[in-house]
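The structure under discussion appears below in the form of structure tokens.
Shown here: the complex without one of its protein chains, the others still in place.
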Amino acid sequence: MTTFVELMLNGLSMGSVYALIALGFVVIFRATEVVNFAHASLLLAGGYFIASLHDDIGFWPAVLVGIAGAAVVGAAIEFLVMRRYRGSDHSVLAIVTIGVDILLTTELTRRLGTDVLSLGDPWGDSVLTVGSVSIAYTRIAAFVAAGLLISVFLLAFRYTSWGVAMRAAAESPETAALMGVRLGRVSLGAWAVAGGLAAVAALFLTVFPTPGLERATSLAALKAFPAAILGGLDSTTGALVGGLIVGVTESLATGYQSELTFLGRGLGDLAPYLVMTVILLIRPAGLFGTKELTRV
Amino acid sequence: MSEVLARGRELRSRNRTRLTRPRTYVWIAGVVLLLALPFYLDRFWLQAGLFAMAAAIGAIGLNLLTGATGQLSMGHAFFLAIGAYGYCVFAGDGEGGLTGLGLPTWIAAALAVGVAGIAGGLFSPIAGRLQGAYLGIATLALIFIGQHVLFNAHDLTGGSNGRDVPPLSVFGITFDDSELVVAAVPFGASEKLWYAGLVLLFGCGLFARGVLRGRPGRAMNAIRDHRIAAGVIGVPVARYRAGVFVLSSMYAGLAGVLLALVFQRTVPDYFGITLSLEYLAMIVIGGLGSVAGAVAGAAVVSLLPQLLTRYSDALPLVSAPGTGGITPGEASRYLYGAAVVAVVLFLPGGLASIAARRSRPKSGHTPGEEQ
Partner (left out) sequence: MSSRKSKRVTATATALAALLAVAGCSSKTGDGEGDKEDAGGIKTGVGVSAKTIDLGVLTDMTGVYATLGKSVTQAQQLYVKQINADGGICGRKLKLTVRDHGYDPQKAVAAYTELEPEVLGFAQFIGSPFVAAVKQRVDTNKGLVLPQAWSSNLLGSSYVRVIGSTYDLETINAIDFLMKEKGLKKGDKLGHVYFEGDYGESALKGSQYMAKKSGLTVVEQKIKATDNDMTAQVAALKKAGVKGVVISAGPRQAASLVGVAAAGKFDVPIIGNNSAFSPQLLGTQAGPALAKNYYVASPTLPIGADTEAAKKLVADYKKAYPEDSLDNGVTAGWTAASVFGEALKRACESKDLTRAGVDKALLTIDAYDNGFGVPQNFTDPKAPSSKESVILRPDKGVTGGMKVVEKPFTATAAEGYTAGG
């Protein structure tokens, strides 16, 4: 029982971090209908800013600068690359983000070299123990931060003019543009927000129990893909639920791998994708995604 | 739609005047050059060329699916793996505790391609239900499943160290390193496979061109451009989408078989997500929806890193590994990323559109529709 609770808690907290990354995907997808494969490098960029600055300016300022920095990188991608594309095929744009990702990741990993950078967070490796269950403070912080940010975004989508503009743009770009929504600004904002969220996620991906920021950190983005999809690519609630499902699935599949040996060992990576495939078979637009009403 | 149909007629009428065009002679010169290369190039270049040919076959398949029909697939590497490992299983002799059926190798190759097609067919119910980005990421699941199976199904795949690939043997010629001297040039595995690769690539290219230029091709483009409208005018959308998925998987399977023969050993690490992304990069760089584009893109993506590594000493800014500075590996990553971005932004039709633009200066076509 203790193990189960520990695995669940761990899964939920990791899941909330995945949800942050997935939310970034969703925001970009809603605003521009582009699947952003460059998210992995945004993660790395955010983490890199925090890791290289915290020694000089302290942890909290470094986090703020990191978030801002990653947001600028995201906005720059939108401004310098995405906006320049003249065609209309969204899968081509998705492939462009792969190119951007290769460029950014190569640059960042070259800078990182073979180092493992510490992020200088205040939580260290301390652990909260309640009864026989223990959980790291970093994980609690991750959960709280992700929860707060996601609620803020849900509210912002609903009640701010930016949120309304964004939803309008997602609904019908032409109509929105005619109504005076500046599509360029909406999509620039979406990319910046996604960058900022990625920086926060990078922070929690690289603190205890992981040793620090290094070149493989960006691979966590691969876990946010199924999270974003199974929740529904255009649904913010979906990103949250999807993230949590992925986190918990991964944690349980790893923790109980001895009981699951008939599937082969080392299922942690695979399990989220299996769950995703099953959900997509039942609901092709994800759990909360907008169903396409056209049928032929 | 009508524009597409009209262009089909136009294409057919242009065929008749082909003999008088210089392009035919360029083609012949190219073919002669390709046939002559094994007599002059050393194994490294032949192998690089073979990698490019295999990549080209796979890229043609992906271009049918993603370029022509608009179904984003990130699972291409999975079908390549099925082709490569399928061939080993069918042709292997069961040595070393690995499953091997010991079939004649050319049957094994054909069966491997068939199995890749069946795998594509099995996935098509999922593929048929999903659109755009959803499909792209659902196909990512195939990569993860594939890697898991390749590492764990030890009897079939040999686990992490992979398994040996039995050499292909057709019409009494065995494509291995046993030397065959042709015109005083010793022919090893690469030289012999070169011709097999050329034949396969040529056949695959012609077939795909036939598909794209004929009725199916127009239906596929219609599905890509407007799925609902295509359905309304009577294109059996679901059947076409499933069919293209199967066909593209078979192309990938064949590319996998050829790759396995070149490698002489299959290793699971190869068939990862990077490979899938490389194939997507190939068709974007080359030009979506065209056979020539797929071939050009495959050549660029698979030869560029080799060229950079080989001539790293002569390049500015690039330094040999271990001496600091940008390594050839990094340099080729930069170039490759930049190429993808630059092509999409500045050359929306890919490399294929350069040739198309030259031969047809005035036609106002949309990207991805030439041949």
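For clarity, chains are labelled A and B in written order, and residue numbers in each chain start from 1.
The rule is simple: contacts are C-beta pairs under 8 Å (C-beta built on N, C-alpha and C of every residue); 3 or more make two chains touch, one makes a residue touch a chain.
Nothing here was measured: the structure is a model prediction, and the numbers come from that model.
Peer 1: What are the shown chains in contact with the chain that isn't displayed?
Peer 2: Every shown chain touched by the left-out chain: A, B.
Peer 1: Identify the residue among B:L35, B:L122 or B:I173 that touches the chain left out of the display.
Peer 2: B:L35
Peer 1: Looking at the whole complex, which of B:V26, B:I107, B:V170 or B:V185 touches the chain that is not displayed?
Peer 2: Counting the whole complex, the residue in contact with the absent chain is B:V185.
Peer 1: Please identify which residue in A:R83, A:R215 or A:R283 touches the non-displayed chain.
Peer 2: Once the missing chain is taken into account, the touching residue is A:R215.
Peer 1: Please pick, from A:N10, A:T32 or A:T277, the residue that touches the omitted chain in the full complex.
Peer 2: In the full complex, the listed residue that touches the missing chain is A:N10.
Peer 1: Applying the definition given at the start, please give the residues of subunit A touching the unseen chain.
Peer 2: Where subunit A meets the chain not shown: residues 2-3, 6-7, 10-11, 14, 109, 113-116, 118, 124-127, 134, 136, 205, 207-212, 214-217, 219, 222, 250-251, 254-258, 265-266, 268-269.
Peer 1: Please give every residue of subunit B in contact with the chain that is not shown.
Peer 2: Spelled out for subunit B, the touching residues are 15, 18-19, 24, 28, 31-32, 35-36, 39-40, 42-44, 47-48, 51, 151, 159-162, 164, 177, 182-186, 263-265, 267-270, 274, 302, 305-306, 309-310, 320-323, 327-330, 333.
To be clear about the criterion, only the chains that are shown with their structure count from here on.
Peer 1: Once bound in the complex, which stretches of subunit A touch subunit B?
Peer 2: Where subunit A meets subunit B, its residues are 29, 35, 81, 84-87, 89-96, 98-103, 106-107, 110, 222, 225-226, 228-229, 233, 264-267, 269-270, 273-274, 276-277, 280-281, 284-286, 292, 294, 296.
Peer 1: For subunit B, which residues count as touching subunit A in their complex?
Peer 2: 66, 70, 72, 126, 129-134, 136-138, 140-141, 144-145, 148-149, 151-153, 227-228, 231-232, 237, 273, 277, 280-281, 284, 288, 326, 330, 333-334, 336-341, 344-345, 348, 367-368
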